[in-house]
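For this view, one protein chain was removed and the others were kept in their places.
So, chain A:
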Amino acid sequence: MSTLRALAAAQAVAAGLAQPVATVRHLHLSRRPLVLVPLAMAGEANAPLAAMVGSAPGEGRLLIVPQPRNRDQRFAFAAELAAIVLPYIDGHRTANEAVAVDRGRDVRYRYLDAPQLLVPNPAGVTFLRLLGRSTRFRRADGEYPVPPQVPLLGRWLTFFAERAEHPGSSTLVAMTQALTLHWATGQSAVEDLHLPALLGWIAPPAGLSGAEAAARAEDPSSCPPAGPATDPEFDNRLLAPAIEAYAAADDEATRVEAYAELERLLRDQLTPTWELMWRGLGLLRALPPGARVAGRWDGDRDAFTAHADHLDSDGAPQPRRDGAVAAAARLHRLERAAATYAVQRAYDDPLVMAEYRLTGEAFVGEVLLADPTRVDDSGRRPVLRPRIQLLTTDPVLAPVGVTLTSPSRPGQKARLVFVTPTADGKTEVVLELSGGMGRGLTASPGSVPEVGERLCYTTLSDAYVPGAAFPTADETPWTHGGPPASAAAAPDEQWA
């Protein structure tokens, strides 16, 4: 928890309203995201009970499982969900673009757009991950056949869930996480997991404070939980009798009636969350996107294209567990992504950068002097090395000699030459610039900061760092998990 975020939370308590902790939006939002609100049956291993799903507020489709313990009905649910999710995914495979690779010697293609799934909370992500796990190894033939789209859905859901672990990815987004990335409420992190309360703090209904709206949102009888777990009271009082009535129906008319009643109950539980999802989306859309959001979405489109290609070629399901090398490579990838994501957010957003200013890793100052024509001729060849002097009130903890970058001039390096505290508690900083000024010994216009400009400089680097190399699976000794054994679950694995 950064002090700046904590301070925003304290301000939220005092104001009775959530406070911004970002000035730009740090995630990509699709024009047509697929919103999915799942419910699970209590006590069971990720047994779907119902879902509301669709890509526009007025197009929410309700899917229900009248007997959640029934295996065939679970797979029927998966098939119905697949009939919505798969066409949605395929709709993003129409147009692609060429991307130069290998320094322009080759090209590869990626889809112009990618699917985006929105669920209410992290538990919703887990639900999809486990639904993917329970369906991706199914087979359309053999002893326990399922509809062919079910294993395909499983592979896609697994893909989405894996992307959700990738810092900065917007492929599968939990609404609570997206909102708390941009606002701090006056409640704790566990309470922020409750979407109705979180939105209560951020956008309370007229006449209520955020704290009051959040308190109201905690009463499950008037405000159902955002799933996948249902309210136990609802289970005991309404759902259980309705499920029993459906099971006991012995003629078609009674069954239809009992089914309709179940639908009505579950729709009532899901609709409030469905509406909150679109409200949350609206709040996020109102924020301008950060400059590096599109670049990260390119990565999502790459991953989407790669997975689609994989399914087109052999389409094997993702293994139950990664081998040792795959696990290490994955961890490395995630760590790099996390570091890049943190830096990019700071570069995109002065409010995020402020956290680094507080810890002395960045400072903002005004240019007092600039020597844009300074040439360093101590080496073999004279080089252009302008110097600027800034005055800052921020603490400067970076050591002399270190290379800094300004988010507004990412192509230019600035070496820290002098740090001099002034009598009134401020700090004078002298920086020597290189790069981003054109060729020759004269800086191109505007490439050197001018006197009076306010600039941020930081030790955080946005530069690309190549990843580590890992052996391929075939080159891996068996002691380290390769060559890969088929890690598929037995196709007869029960789901009952």
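Here is the rule we go by: a contact is a pair of C-beta atoms (placed from the backbone, for glycine too) under 8 Å apart; a residue touches a chain by one contact, two chains touch by 3 or more; residues count from 1.
Rule of thumb we're sticking to: contacts and distances are computed from a predicted model.
Entry comment: the absent subunit's protein name, as recorded by UniProt, is "Secreted protein", drawn from "Tryptophan synthase alpha chain", "Secreted protein", "ABC transporter domain-containing protein" or "Spermidine/putrescine transport system permease protein PotC". Contact with the chain not shown here comes from a single listed residue; of A:91, A:122, A:142 or A:232, that residue is A:232. Per the touch definition above, the residue from A:8, A:63, A:325 or A:416 contacting the chain not shown is A:8. When the omitted chain is restored, the residue from A:353, A:370, A:388 or A:448 that touches it is A:353. The set of chain A residues touching the chain not shown comprises 1-11, 13-14, 20, 23-24, 41-46, 130, 133-134, 186-191, 220, 230-233, 235-236, 240, 320-321, 349-351, 353-354, 357-358, 364, 393-395, 454, 489, 493-496.
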